[in-house]
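If you scroll down you'll find the structure; I have some questions about it.
Apart from one protein chain that is not included, each protein chain of the complex appears where it belongs.
Then we have chain A:
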């Protein structure tokens, strides 16, 4: 990373301002993940409502970042690391916006789940999974702020664990649904929640990859370990 200042100091100020917006957005998305998981865990409708409400601010910030990035490209013609920074900011903010949407979706479903039969074991598993993703997101954002390639690579590798947790949950929900059809509604909602958390992990990984691109100018070429993409389970197995 080049720490020298630009000859044109306004350029530095612009870059710092847009970076600060990304960091702020990252913080908002981290608390959205955390609060959505807590709301689900405690069936806290008020907190869930707060997560849904706060998503609007996240969306607005993404727009602001995109406008600022477009302005930087048009007026400052960024090159080399500066260019990669602006490009990565656009991608990272898009990822963060999606994660915000997933958190909002979890909050919506947790409200519905309050009226449905509890699925034993699911609470604990989803808590573990969301905690893992929350840490991934925190580390991905830290690796961005520090330009820490090693930490970004670590985040990338950890996505496997989340994929495996999701696959395990998928099988579990399927079993519950096969056992008792009255579980289907709750399990469908819980499955979408698990899927949302799994997708959050993918976006954290995407942010980590942007950090690697920003720092090195290339994306990692090795294929990272991936969980079984589609869990195979049919009614015959039950």
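The criterion applied here is as follows: a contact is a pair of C-beta atoms (placed from the backbone, for glycine too) under 8 Å apart; a residue touches a chain by one contact, two chains touch by 3 or more; residues count from 1.
As a working rule, contacts and distances are computed from a predicted model.
Among the names given as "Phosphate ABC transporter ATP-binding protein (PhoT family)", "NADH-quinone oxidoreductase subunit M", "Alkaline phosphatase" or "Cysteine desulfurase", UniProt records the absent chain under the name "Phosphate ABC transporter ATP-binding protein (PhoT family)". Per the touch definition above, the residue from A:19, A:38, A:66 or A:81 contacting the chain not shown is A:81.
Contact with the chain not shown here comes from a single listed residue; of A:8, A:42, A:60 or A:118, that residue is A:8. Taking the whole complex into account, chain A touches the unshown chain at residues 2, 4-8, 11, 77-84, 217-218.
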